[in-house]
Every structure is written in structure tokens, then in C-alpha cells.
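One protein chain is absent from this view; the other protein chains keep their places.
Up next is chain A:
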Amino acid sequence: MKPKHQRLVLALLALAGIAGAGILGASALRDEAAYFRTPAEVTAGKAETGEAMRLGGMVAAGSIARQADGVTIRFVATDGKASVPVEFTGIVPDLFAENSGMVADGRMRADGVFVADRILAKHDERYMPPQMGEMPKNMKLVPEE
């Protein structure tokens, strides 16, 4: 192979690589990027069942109920306009409490319950988990009937 051809092959290879990587990245982003949604958006039907998403809201007062196995909890996440029941199996963060903010990663189940894989809660004033920055600022504590 002549050097000229070889350089052409290399350049084509690099171009193909870049194009392939671009397609790979774009398609993976479309499939895997999770939207941040509020309970109001979820009840409005924006969340498809089984789609990975992130739910942010306040834990409604009096809603935390521990199941008999001792490690599963159910609570209601609310943004003042709507509320969504959430189920989580695991150890909740230390500052997870009623009437305070939380962000959950997970997906909607067919029965309308949000199944969380991971829950983040507001830490102290200076240090917050990254995703808490995404909490809507104008959330109210009590759902409006």
C-alpha cells in the first residue's frame, strides 16, 4: 500500500470511528438518560411504566409505613399538587424523614406505585447530594385537595 492510500485508510477509519461513537453515544443517551419528574408530572401521565426516571418530592406527613419484613418502606411523595406512592427496599439515608425533601431513582410499576432503587435525602446546609439541586423550589408540604 502506498503511503497516500494508507493515510486515506487511516483517516477513513478514524472518521468511521467518530461517526460510530457519535451514533452510539446519541442512541445510548436517548435510551438511558433519566428524566427528573415531579409527582404532578407523573400523575399527568408523563411517566411510562418501566421507564427509568427520577422522582423528586416531599415525603408527605404521616405517610411512612414500614412493611413487616423490616426493610421495605412505603411512603407518599408529594409536590403539593399531586402525590405518588413510593416503595423502597433498602436502608434509607439518615436524613430521610417526613415533611422533608427526597429524590428517588427508579421506575413506575403498572399499579401506579413508584419503585425506587435508590433514595437521596437532603443532607445538611452545606453539603447536599448532587441531585437535590434539582428539587423544584416552590413545593408545598400539604397536597391541595
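Here, a contact is a pair of C-beta atoms (placed from the backbone, for glycine too) under 8 Å apart; a residue touches a chain by one contact, two chains touch by 3 or more; residues count from 1.
Here is the rule we use: contacts and distances are computed from a predicted model.
**Student:** I want to check something: the complex is missing a chain, and I'd like its UniProt protein name from "Cytochrome c-type biogenesis protein CcmF", "ABC transporter permease", "Malonate decarboxylase subunit alpha" or "Putative spermidine/putrescine transport system ATP-binding protein".
**Tutor:** Going by UniProt, the chain not displayed is called "Cytochrome c-type biogenesis protein CcmF".
**Student:** Using the touch definition from the top, which of A:Ala28, A:Ala44 or A:Ala61 touches the missing chain?
**Tutor:** Checking the options A:Ala28, A:Ala44 or A:Ala61, the one contacting the hidden chain is A:Ala28.
**Student:** Considering the whole complex rather than only what is displayed, give the residues of chain A touching the chain that is not shown.
**Tutor:** 1, 3, 6, 9-10, 13-14, 17-18, 21, 24-25, 28-29, 31-36, 52, 54, 66, 68-71, 89-92, 94-95, 105, 123-134
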